[in-house]
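First, the structure itself, so that you have it in front of you.
Every protein chain but one is kept in place in this view of the complex.
Up next, subunit A:
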Amino acid sequence: MASEDQALNRNGEAGPQEKVLSRRDLWAMAFRSFFLQSSFNYERMQAGGWLYSLMPALKKIYREPKELAAAMKRHLEFFNTHPFLVTPILGIVAAMEESREKPDTIRGIKVGMMGPLGGVGDAVAWLTLLPITAGIGAAIAMEGSFAGPIFFLLTFNAIHFVLRFGGVFYGYNAGVRAIHKLKTGTQAISRAASIVGLMVVGGMIASYVKLSTSAKVPIGKDAFDIQKELLDKIMPNLLPLAYTLLMYFLLRKGYSPLKLIVITVFLSVVGKYFGVL
């Protein structure tokens, strides 16, 4: 897949290899990532904060208003990951945008990374770092000493800041090195990125969408548990998959995401009221 594919390089734009990002821009991105969840919402989750964090790079890379507008639109798509580990993704995506990779490739990499890093971040930050530092801090506070909260804030944030600011440089450098290889066949890379992205989305549907019924049908003295004895027997996570696909088809039918959110809230409250959810 080496030299003969060079001719197929799809990066038509002038001077795609030009480096425009500085260390300052990467620092700015890491700093902005503090506000990744400022506009958090159920329609696209961290998308607004993702665009905000990536903006220092996009502004430098795309000088033409038209190009910048297109890039901004692309980066307003659904995004959600762990708020500490977003910076490696920012670094890699900035490196790819800098060398004008195809949007499909960038999207695949972004989606492929956000799910796993979300899981790793939960395990590292919420289930390890937080319990250890807050646990020691609370034990000190129980003695009536204000050193407890101070110990907690110092140790927790020392590691938090290293992850956040280290991550953006790590990601950018890894991205730059990878792009050298990516150049050979952007179509094939984009296909590979889509494969990884879609498999991860499939996994995220199974693990993150929480939907089950608590409806029971009385049979004599016993109650027939629809979730446990029917749906789980057919397939666990049947309802999350079905609901996600329903949303997909409704979106393609032209339903707005906001409409789907309102429908979902309504169904949840009504379902709870009648005891079927």
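Just so we're on the same page, a residue touches a chain if its C-beta (ideal position, glycine included) is under 8 Å from a C-beta of that chain, and two chains touch if they have at least 3 such contacts; residues count from 1.
Rule of thumb we're sticking to: contacts and distances are computed from a predicted model.
When the listed names "Oxidase", "Tryptophan synthase beta chain", "PTS system N-acetylgalactosamine-specific IIC component" or "NADH-quinone oxidoreductase subunit C" are checked against UniProt, the chain not shown comes out as "PTS system N-acetylgalactosamine-specific IIC component". Contact with the omitted chain, checked across A:61, A:204 or A:231, is made by A:204. Considering the whole complex, the residue from A:91, A:108 or A:175 that touches the absent chain is A:108. In the full complex, subunit A contacts the hidden chain through residues 1, 5, 8, 34-45, 47-49, 51-52, 55, 58-59, 65-66, 68-69, 72-73, 76-78, 80, 83-84, 107-108, 111-113, 115-116, 118-120, 122, 126-127, 130-131, 134-135, 137-139, 141-142, 144-146, 148-149, 152-153, 156-157, 160, 185, 187-189, 191-211, 235-237, 240-241, 243-245, 247-248, 250-252, 257-258, 260-262, 264-265, 267-273, 277.
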